[in-house]
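Only a single protein chain was left out; the remaining protein chains are all shown in position.
Which chain is which? They are A and B, in the order written, and residues in each are numbered from 1.
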Amino acid sequence: MKNIPISAMIGLFFTALYFLVAIFAPLISPYGMAEIVGDVWEPASAEFLLGTDNIGRDLLSRMIYGGRTTIFIATAATVLSFTLGSVLGFFAAVAGGWVDQVLSRFVDLIMSIPTLIFALVVLSVTPVTVPMLIIVMGLLDSTRVYRLARAVAVDIEVMDYVEAARLRGEKTAWIIFREILPNALSPLVAEMGLRFIFMVLFVSTLSFLGLGVQPPEADWGGIVKENKDGIVYGIPAALAPAFAIATLAISVNLVADWVLNRTTSLKGGRG
Amino acid sequence: MPLIIKLLAQRIALGLILLLLVSGLIFAGTMILPGDVAQSILGQSATPEALANLRAELGLNDPPLQRYIQWLGGAMTGDLGTALTSGSDITESIGKRPSNTLFLAFWAAIIAVPLAIFLGLLAVRYKDRWPDKLISAVTLASISIPEFLIGYVLMYLIAVKLRWFPSVAMINDGMSLGEKLGAIALPVTVLTLVVLAHMMRMTRAAILNVMQSAYIETAELKGLNGFQVIFRHAFPNAIAPIVNVVMLNLAYLVVGVVVIEVVFVYPGMGQYLVDHVSKRDVPVVQACGLIFAAVYIGLNMIADIVAILSNPRLRHPK
Partner (left out) sequence: MSDPQLKVRDLKIGATVYPPGEKPHDIEIVHGVSFDLEKGKVLGLIGESGAGKSTIGLAAMAYGRGGVKITGGEVWINGRDVLKSGTGDIRKLRGGEVTYVSQSAAASFNPAKKILDQVVEAAVEQKKFSRKDAEARAKVLFDKLGLPDPENIGDRFPHQVSGGQLQRCMTALALCPEPDLVVFDEPTTALDVTTQIDVLMAIKEAIRETGVAALYITHDLAVVAQVSDDIMVLRHGNTVEYGSVDQIINDPQEEYTQALVSVRSIEHEEKEPTAEPVLSVRNITARYKGTQFDVLHNVNVDLYPGQTLAVVGESGSGKSTLARVITGLLPPREGEIEFAGRVLSPDLDGRSREDLRELQMIYQMADVAMNPRQTVGTIIGRPLEFYFGMKGAEKRKRIIELLDEIELGEGFIDRYPAELSGGQKQRVCIARALAAKPKMIICDEVTSALDPLVADGILKLLLELQKIEDVAFLFITHDLATVRAISDNIAVMYQGKVQRYGGKTKVLSPPFDDYTDLLLSSVPEMRLGWLEEVIANRKMESAGN
């Protein structure tokens, strides 16, 4: 852990900070999530550090609880998308033949519809609940993870050492877990960071459109929706999530960049 | 038949098959899931009789395949069905919305595409120097914020604080082109910013990839200067990847438009779609989904066709 560049350190620090705030939200936030404590759109003060929102709730508390919801949904969807996408991607690469064809063509089909549009189509008939959001986002995004995992695995698959393992008579499980996975891990971990950011943006967009987290629950996209009418009166409450999302996304990006560079400069040494 | 014609025919056929399958998927996507349109309209408290009546009226009791074929047949002849919530004809309600959306996307593309390619080239020319670093920093920042927030930030700064442009982008037939352009200046700026970042990043990567080829070294060893190397030797080989980048981003633009229309209350397809998703108006959602998917597939198809056409191995077979 000695040679972490400064940019990655900053990234790690802020990423960790956001997750800690999300976990300990009830302990940290000064007021309750849905508690009406002041006037409508009060400016920032010692009492309300970020001011109040469109119905007089403390904006900082909303942001902290909102972050908790956003990060939770994004994390859960990323985990789902990753598990499903990478397992199927590896499997397709190693199995080859018709298994690969069927899976890959199906993924091509899903990916030929823009993700947001597909999500809207599905959410128009399903109940909009948190588990449903996680499932829809996770499933749609797993197509992208599948593509990456398959591409990485196919690259490794053609290496002579995998052929050597096959000629030795090794089983598929050994080839996936002992020969391919250790070499595919770093690009996948870096991608995980990028997918997580995408999920944060995605759930925020859905909530902003009114199709994500439902009120009175708070999340960053929802806070924008609730406070957007203030913008024309010059009240910047709706912009608070912009800052939060941007800093979180940049932090995770810095970490992902570092993980990726670390792999490429490693040239197959220890890691 | 020359190989190139065969490949093009194959790619176009693939696009059409994909479109057919996607229409099936969109139809099925609203079918298989646990929700029921009749239930959605009438709500949880509806009586079983009312539900049954509505289902019959909407044709929900017919076999799904039959309904799909009817729907698709209608869509191909320009009949997109009837909206559940208003009972009006969808094709009629959509009216000028697609052209409004295209108007917005068109101006964003006109600005973003040349700018992105130029900045991408600039970043390559000054790789690892300050112009490149500045460009990648700005890129990183702008892809880290969702497009609707970029919209509000600009609205807050430019429309509310500086009062340069209106904060909503209403347009109607009575306006002149100039008035329309003024009205959409803000949303176009936001869309440009959003796709610019991606497009620039990808253009830079595409050209850098070409720049690592041995023939670039040959060109440098011929004593050509930096721009000659890029324009004469890198650019002809980078056309296909760059067109690909542009098309992918235009496809992305089509999606970005949905959100931006909501932010600026712009009378286009996106707002129409989002409105009806909240109202759970399935026929409208299906119709809009199909239109968006068709545009998206079409753009991707053009990207592949350009790649085939620009490949010297295919254009000049042995």
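In the analysis below, a contact is a pair of C-beta atoms (placed from the backbone, for glycine too) under 8 Å apart; a residue touches a chain by one contact, two chains touch by 3 or more.
As the structure is a prediction and not an experimental result, all values here were calculated from the model.
**Student:** Which candidate, B:S23, B:T189, B:T203 or B:N237, sits in contact with the chain we can't see?
**Tutor:** Of these options, the touching residue for the absent chain is B:N237.
**Student:** Looking at the whole complex, which of A:L20, A:V40, A:V102 or A:M159 touches the chain that is not displayed?
**Tutor:** Per the contact definition at the top, the residue touching the missing chain is A:M159.
**Student:** Could you tell which one of A:E42, A:D58 or A:E179 touches the chain left off the display?
**Tutor:** A:E179
**Student:** Touching residues of subunit A against the unshown chain: what are they?
**Tutor:** 3, 159-161, 163-164, 166-170, 178-179, 182-183, 265-271
**Student:** By the contact definition given up top, give the residues of subunit B that touch the hidden chain.
**Tutor:** Residues 213-215, 217-225, 228, 232-233, 236-237, 312-313, 316, 318 of subunit B touch the chain that is not shown.
Definition applied: only the chains that are shown with their structure count from here on.
**Student:** Can you list the subunit B residues touching subunit A in their complex?
**Tutor:** Listed in rising order, the residues are 18, 21-22, 25-26, 29-30, 33-37, 40, 140-141, 143-150, 152-153, 155-156, 159-161, 167, 251-252, 254-255, 258-259, 262-263, 273-274, 276-278, 280-282, 285-286, 288-289, 292-293, 296-297, 300.
**Student:** Which bits of subunit A are touching subunit B when the two form their complex?
**Tutor:** For this pair, the touching residues of subunit A are 108-110, 112-118, 120-127, 197, 201, 204-205, 208-211, 221, 224, 228, 231-234, 236, 238-239, 241-242, 245-246, 249-250, 253.
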